[in-house]
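Reviewing the structure listed below.
One chain of protein is taken out of this complex; the other chains stay put.
The chains carry the letters A and B, assigned in the order they are written, with residues numbered from 1 in each.
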Amino acid sequence: MSPTFWILSALTVFGAVAAVTLKNTVHCALAVTIAFAGLALLYLQLDAQFAGFAQILIYIGAVAILVVFAILLTRGSETPKEGIFSPSWFIGMTIAAGVFAMLGWAVIQSVHVLPHQAASPNPTVNDIGNALMGRYVLPLEIVALLLTAALVGAVIVAMHEKGESK
Amino acid sequence: MVSTLDQIFVLLKHWIVAHMPAALQSVVGVLLSVVCIIAVFPALFAISVLLERKGLGRMQNRLGPNRVGPFGILQPVADGIKSLTKEDIVPVGADRVVHFLAPVSMVAVVFMGYAVLPMGRNMTLVHMDAALLFYFAMGASTELSVFMAGWSSRNKYSLLGAMRAVAQMISYEVPLLLSSVGVVMATGSLSLDKIVEVQNQYSFGLPHWFIFTPWGLASFVLFAIAATAETNRSPFDLPEGESELVAGYFTEYSGFKFAEFFLAEYVGMLSVSGLGATLFLGGWSAPFSFLQFIPSWIWFFSKVMLSICVLIWLRGTLPRLRQDQLMNFAWKFVIPFTLLNLVDVAVWRFMGEGWARWIVCSAIVVIAYVVMVRAGMRRKNIAPRTYRYAE
Partner (left out) sequence: MTPLAGYLLVAALVFAVGLAGALTRRNAILVLIGIELMLNAANLNLIAFWRYGPHPELLTGVMFAVFSIAVAAAEAAVGLGLVISIYRHAHTTDLDEMNRMKG
């Protein structure tokens, strides 16, 4: 386990924890960006260059921006009087802790069957392109259809309805 | 001799690195290149600011700065000293941490893009397979810094400027990416080194630059429009429209932090000009085969500075767009046109060599342009503005 891995995981987990605990919603959105960046760097650490850059481009460049836009459009940055956590927060925390305990237990139990070291695969962008156009061409087409549908759907959902003028 | 001059910086770096202890060699090699980038581009920033102030002055029938040094050429130095010694003011209501992080992250991300730009033969800092994707990933990250700056200032002008800037940058990032995808389709690689290599060939003494193909010319024009908008330059400078929003998202910044935003803006401009030159103007390759004796880095930097001059000229010429015109222009003209242009690249790619593809591809571009402009005129959305005065 390299020190780089520990630093990056600490960064990612810190960002994630900050994103779900901070009071100000915009701070949460900025903290989740740290988590996204940490994950992108972890992908790079795992030799998945393409996925890492795609993660930065899409999550930091698009999703984070969408989130802050939505926060500003809905006055979400004002802290509610009743507190930021829902009344049933204890049940939620218990479920999350239970899930983590179960996943962690499963990983620890299977440590001896996990492979130790593997040769770096180092895929080029060409390989990824060939895979997308060969083996994965059907999923690619489906994703294209889904993205188009999502684009149209998001515009229609968020659009002002006719007659409902402000 | 010619090749020594061409490779002089590479040779110099190798010479310095060879004198270092073996354990440090790779670190020193990277550090040297990074220091060079961090030194050269701010210097170019100073030159382009001076050029802009003098040039704009001339275009507006005034002299421009002429007090500091001969013909005012020391003006950037004076500006630098002024902004370094000014008091750093943070508004009372501001979010101090985010207010501090915004300019820092902006400058850091803007400089990252240079890591993959080939500035001359063998003069790329990182040879990356997915270089173009890396460049755009870094470019997309600046949007968040802009938002952080505008939001943390707790000022309505800053926030409005930031929202305008982010909306504009997201809208124009799509055509920026799509117009570059054409080049990727033609070369079959995301690596900028490979893209320059493909363009560095000559027939009849003329280079194989992508701008000299029908689809390449259209892509280049669209890329230039999108890049101008992406760097918030006039005529797309609504985010900092001084007559409306004081200074946009950096209204509440002063002193060194303001200088950082200013630096990031110009360094971003230089970097996107470098990318445009690499993608469409052959990067470091010479415009004619008999001019190849001039070092490659001179060509790269002259192309970058030429683009900067064109941007200054545009700023002095065109009036600012209105917000709805800006958005309509992006979504109803530029993006559809880039998509059609991708079809054009595919046709070009699969028609094979010969004069037939020149005719077919030119026809596609011209017809697409005429049809889309007609459609736009009919909708009156991107038409010349008509005024109706109050009676």
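Brief remarks follow.
Keep this in mind: a contact is a pair of C-beta atoms (placed from the backbone, for glycine too) under 8 Å apart; a residue touches a chain by one contact, two chains touch by 3 or more.
All of these numbers come straight from a predicted model, not from anything done at the bench.
Listed by label, the shown chains that the missing chain touches in the whole complex are A. Mapped onto chain A, the footprint of the missing chain covers residues 1, 5, 9, 12-13, 16-17, 19-20, 25, 28-29, 32, 35-36, 39, 42-43, 46-48, 50-51, 54-55, 58-59, 62-63, 66-67, 69-71, 73-74, 76, 80, 82-89, 91-93, 95-97, 99-100, 103-104, 107-108, 111, 114-119, 121, 123, 127-128, 131-132, 135-136, 139, 143, 146-147, 150-151, 153-155, 157-158, 160.
In this section, only the chains that are shown with their structure count from here on.
Note: centroid distance chain A to chain B, computed from Cα atoms, is 29 Å. Within the complex, the chain A residues that touch chain B are 26-27, 30, 33, 49-50, 53-54, 56-57, 60-62, 64-65, 68-69, 72, 124-126. For chain B in complex with chain A, the touching residues are 98, 128-130, 133-134, 136-141, 143-144, 147-148, 151, 159, 163, 166, 170, 173, 188-191.
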